[in-house]
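All protein chains but one are shown in place.
What follows is subunit A.
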């Protein structure tokens, strides 16, 4: 079984994101970039399936600026076998990403695509579902457990009321949630080895996909900030404030 894992380069999750003064975007100059944390979980799950002997190859794909090659190298250092970078000037919308991935899926014929449930920059939570729709493949979003049973995949998902288990006929799409696994760190020898692993570069334009954005950004603003209130000295004072000042109990 071959697994394709799409990954995205995003502002590191530890960075406090600031809106640019001109309102045209967020500050990215000199800001640390990393692999989207949910995509790291997806890479880890693919590697575990390979280590269990269920998968034979793990292919990672990223779509974006040339520096996304660094993110792919990170995935190769974690243990992925091969990488493809599809270069584009900026980060395309999920619909365009799904169309590019569809072409790569048709070319590479994986049995499974695992990706993060959302990217922590645009928080769209859409690419996996959109790719599943375009391919007419079954999908399991928000996965917390993945097991192969015969020709199908048994996936537990985190849903609003608790958890749910689905059985998907392969090929299929799975989107990774937080508790699917704890991703490994790449060791120094593996980082060195990753430099020699194959990384193919394509351009989005060559694939013939129209990247024109459907959503035009009119403005980006910081949300209204909440002011710190007061510290109370006792439980009695807290109850008094909640009853008589805030009037919420």
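As a working rule, contacts are C-beta pairs under 8 Å (C-beta built on N, C-alpha and C of every residue); 3 or more make two chains touch, one makes a residue touch a chain; residues count from 1.
Just so we're on the same page, contacts and distances are computed from a predicted model.
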| item | value |
| --- | --- |
| Complex member absent from the view - protein name from UniProt, among "Electron transfer flavoprotein subunit alpha", "ABC-2 type transport system ATP-binding protein", "Sarcosine oxidase subunit delta family protein" or "Molybdopterin oxidoreductase" | "Electron transfer flavoprotein subunit alpha" |
| Identified contact with the non-displayed chain, of A:7, A:132 or A:194 | A:132 |
| Those residues of subunit A which, in the complete complex, touch the missing chain | 11, 16-17, 19, 26, 93-95, 98, 117-118, 120-126, 129-134, 137-142, 144, 154, 157-169, 172, 177-179, 213-223, 226, 228-232, 234-236, 238-239, 241-242, 246, 248-249 |
